[in-house]
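Right, one structure below, let's go through it.
Just one protein chain is left out here, and the rest sit where they should.
Take a look at subunit A:
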Amino acid sequence: MNDRTSAAPPVLDVRDVTVRFAGLTALDGVSFTVTPGSVHALIGPNGAGKSTCFNVLSGLCRPGSGSVTLGGAELTRLAPHRIAALGVARTFQNIVTTHGTVADNLMLGRHALSRAGFAASALRLPGARREQREHLARAREIAGLTGLGAHFDSPVALLSYGDRKRVELARALCLEPRVLLLDEPVAGMNAAERARTVEVVGEIRAELGLSVVLVEHDMGLVMRLADDVTVLDFGRPIAHGTPDEVRRDPEVLRAYLGTDAPREDAA
């Protein structure tokens, strides 16, 4: 249905992004590159700027300086809906679903891929109806993929916390994204739900070949899923590398565990 997935996803490149909120520097010269098809984790203590970074990537927050490019497109000047149309989908740390059923939410994810306007929908033109049918079929497929198949027509408000988190993931997938931004996808889930979500992320990555940027506090999950890790602390990037390299980095240990020693090798 969509040719976006057939080609390899483009490179997502973040260069020297700085964001200031009235005196507070939320992001300070952050740079990293997401290699196509990889899982790139963004970790750091609370308040390190991970969510702000996601807001920059999805266009909700405009950086003071720096650039974000996806393939050849500069994202920092685009409105959120244009970035979505380029194939960047995200989930939120605190669940942001709309009223209505799971199907309604997933069909919202198909918005950028469908065309029916006000007139065509109002007059229920055959083209608009066919489009809706096709997208509904694909949404149902994605619901199945994420383990929501049985809940497809249930109101979101009646679902468990873990399932609602999964609705967000499924909705993002409905965009047929080339880059998927996951903001704490397993926060607040129990062990079984976590395992299921990890499985799903692994599956979609293998099946759809998309790049994933992941913010997560669960280090076990990060170590298992991520190919690259960028560590932020107070808005500054303090380490880059594979999970193993990052785990041994003294700077990272300091940021997470704190230390009494003075910072001789401060960056």
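One rule holds for everything that comes next: a residue touches a chain if its C-beta (ideal position, glycine included) is under 8 Å from a C-beta of that chain, and two chains touch if they have at least 3 such contacts; residues count from 1.
Simple rule for what comes next: contacts and distances are computed from a predicted model.
Within the choices "Cbb3-type cytochrome c oxidase subunit", "Branched-chain amino acid ABC transporter permease", "tRNA-specific 2-thiouridylase MnmA" or "Phosphoribosylformylglycinamidine synthase subunit PurQ", the name that UniProt assigns to the complex's undisplayed chain is "Branched-chain amino acid ABC transporter permease". From the options A:85, A:187 or A:223, the residue with contact to the chain not on display is A:85.
When the omitted chain is restored, the residue from A:35, A:65, A:114 or A:160 that touches it is A:114. Set against the missing chain, the residues A:124, A:224 or A:248 yield one that touches it, A:124.
Where subunit A meets the chain that is not shown, the touching residues are 58-60, 79-81, 83-85, 89-90, 92, 96-100, 104, 107-109, 111-112, 114, 116-118, 120-124, 128, 131-132, 171, 175.
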